[in-house]
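One chain of protein is taken out of this complex; the other chains stay put.
Moving on to chain A:
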Amino acid sequence: MNPFSSGTRLRDMIRAIRACKTAAEERAVVRKECALIRAAVSDNDNGYRHRNLAKLMFIHMLGYPTHFGQMECLKLIAAPGFPEKRIGYLGLMLLLDERQEVLMLVTNSLKQDLNHANQYIVGLALCALGNICSAEMARDLAPEVERLLHFRDPNIRKKAALCSIRIVKKVPDLAENFVNPVVSLLKEKHHGVLLTGIQLCTELCNLSEEALEYFRKKCTEGLVKVLKDVVNSSYAPEYDISGIADPFLHIRLLRLLRVLGHGDADASDSMNDILAQVATKTESNKNAGNAILYECVETIMSIEDVSGLRVLAINILGRFLSNRDNNIRYVALNMLMKAVSIDDQAVQRHRATILECVKDSDASIRKRALELVYLLMNETNVKALAKELIDYLQVSDQDFKGDLTAKICSIVEKLSPDKIWYIDQMLKVLSEAGNHVKDEVWHALIVVITNASNLHGYTVRSLYKAIQKSADQATLVRVAVWCIGEYGDMLINNIGMLDLEDPITVTENDAVDVVELAIKLHTSDLTTRAMCLIALLKLSSRFPSCSQRIKNIVTQSKGSLLLELQQRSIEFDSIIEKHQNIRSALVERMPVLDEATFSGRKTGSILAPAVSTINSASGVAISAAAPLVDFIDIGADEPAAASPTSSGGNFLQDLLDVGTTPIPSQSGKTEAQKSGTDVLLDLLSIGPSPPQNSSSAPDLLSLSQDNKTSVSPLDSLSLATVPAVQASSTAMMDLLDGFGPSPPPTNNGPAYPPIVAFESSSLRLTFNFSKQPGSPQETHIEADFTNKSSDVYTNFIFQAAVPKFLQLHLEPASSNTLPGNANGAITQKLRVTNSQHGKKSIVMRIRISYKLNNKDVLEEGQISNFPRDL
């Protein structure tokens, strides 16, 4: 044996490693040692094998790779002597785990050692098997272990029992083999064997319903008696822990009784007395006693309800909760969560204490307490509890804010008694922890705000005040910017004041300031900035005096590196500059977002299928629905899915059902709002959009070069996709005029006499026809509306629909106000393309809506007296 190859002693190596001042030094020492050990491994050096392995274990603990030592473990285990085996098994458990294939090689050695004459060697083998055995090994060695459950030495029996737990966990099929041996283990007097036997029994009960039934019948009485003996046993120094004899045995017995008593009234009844005794008699001034009480409470909660035991348990928890020891309070909170489902009222009594725990300095306790408070919330206490939590939000740790915010939002959303309270609380949360609020939460808030029409003014003013203080909270900024864009006029004019509000003075410039600040804030992301741009566009129409200033702000984004922002700012800039006359219609207030659709969408069902059904039903692509969603959908998943879209879809479908069903009357309100949006959808859609839509923006941009063509790209686009476009009240034609005059239509085609298309007591509609030369399929219609009454009609909207073989395009009407006494008329141009020219003549269904003395009036009709060959 070469004395130089053996390297240093273990002790010296540890010293050398500890003496290292830097990580690099340590690595060098370890590398040297590893090299020596490797050399010894390849020399197959027997003399120092166990020392080398001990060194490897230390190196392994430091986190260095030691796989080359695995085979050494096997060699040591195969050696005959106890010292070699001892270190070999230790190395096996440390360096290997059950997933390494090398482990299979040890099965044979294990089998031999399990049958070894030396009981300590048997103990080593059992220990190794219990700690790292795989399913295959478990199957192979189960008979040996089963036999060892009856070994004469109790120390082997207890090891075999724990080893069996591992075996049945790996191979549950083997469970039945262990049922009978366990029954005898449970009768043992030796604490170690009893302890491990009880654990094996619990495991078997968890694995197999049959075993559970068997033990319940056979062992419940016996176990109750064992527990009684342990509880009443006299002082035994060997097992005593702070005055209690073997708390570990107590706890395991209680746990097994819990499994046996759960769901069985008889078994529960038989353990009633002893549980009461444990719950009342156990000393609670030391941890060991509390551990027993804690286990006992859990058992009482789990077994079938018997005579007042639960009151006892809840009282113990109450005592725990007021304990000064943090550990005890932690477990109390933990257990009260289970108690909530059993006795809510009893737990509610401790609400104040629990709420204090939410503010504890200990993160573990805070987390438990918050979960518990969340369970305790109901309609009656939500206001008080939410207030406490939101107040606490101001002073809580940064890393706790995320959890806390999520819980508060969830509570407020679920239990809010009214909208104003909801909005108030959400604004507080947003101002305190806006950066922690999840997207769907502020989306939901916006949906609620749009639905609370009486609170629009109040909300936007509150947001304005909030953002002055907390401009760094991203989600607050988004909601504020959105609301200022929508309800900016309400902000400055103090519209919709509630009694509780103090009037504030906000100028138009102040409102624009907020948005400008937000768009320039370096922390604002794409979503926020995109929302700012849209808000600015809306404000430019609401506050004409700030128009120039807004234009300057919008212009600054023209150089943005983000494509979306750049594109939008160029488009918006041209809207502000060139199209003042249609701007107000473009930026109408958003339609009310539908809460049901939003929550439906949140839970996974999307609007898309609904829209597509409408499409297939009516047989035409209704492009209005999807882009409108996109329009609301600024980049992120906003609470879009507005119902007016779908109802609009239905409406179109109704219109298209020419001559079959009477049209149900619909409110004209949403249509009015839609008319603006229809045009906008092509211009404003930010984020992913359907193909026809994404092509619209380039079209618009190329308009200025395209000004020679009479049919503008926008027209052709609408023609291709929208069979019936609701005309905006403002002349949309102006949009195209901005890019250059279109050549005057030359009327060379055959002339057709004008017809009176529709006449009612209050209104007359006449059509004048003309045709473009070379396109006989296309008919230009000029519609003239005349007011027969003496009153003025406002918000006048004309809508039309045609069957599938026709394509209809409506151009903007000349005005949306129709003076009385035929004193002036609205004209509107329509263009109809007849794909079956010469075979079928044109038919059309129309709907006219207007306001007469602030009342909505709706007129409908069908036009079938068109000249035949149109």
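As a working rule, a contact is a pair of C-beta atoms (placed from the backbone, for glycine too) under 8 Å apart; a residue touches a chain by one contact, two chains touch by 3 or more; residues count from 1.
One rule holds in what follows: contacts and distances are computed from a predicted model.
Between the listed names "Phospholipid-transporting ATPase", "AP complex subunit sigma", "Nuclear cap-binding protein subunit 2" or "Translation initiation factor eIF2B subunit delta", the UniProt record for the complex's undisplayed chain reads "AP complex subunit sigma". Only one of A:Asp362, A:Glu577 or A:Asp784 touches the chain withheld from this view, namely A:Asp362.
The chain omitted from view is touched by exactly one of A:Tyr48, A:Phe215 or A:Tyr330, namely A:Tyr330. Remark: the omitted chain is touched by one listed residue; of A:Val182, A:Leu227, A:Ile251 or A:Ala474 this is A:Ile251. Contact with the chain not shown here comes from a single listed residue; of A:Arg49, A:Lys158, A:Arg461 or A:Arg583, that residue is A:Lys158.
One of A:Gln199, A:Ser462 or A:Gln799 touches the chain omitted from the figure, and that residue is A:Gln199.
Contact between chain A and the absent chain runs through residues 11, 14, 18, 54, 57-58, 61-63, 65, 81-83, 86-87, 90, 93-94, 97-99, 120, 123, 126-127, 130-131, 155, 158-159, 162-163, 165-166, 169, 191-192, 195-196, 199, 238-239, 241, 246-249, 251-252, 255, 287-288, 290-291, 294-295, 298, 326-331, 334, 361-365, 367.
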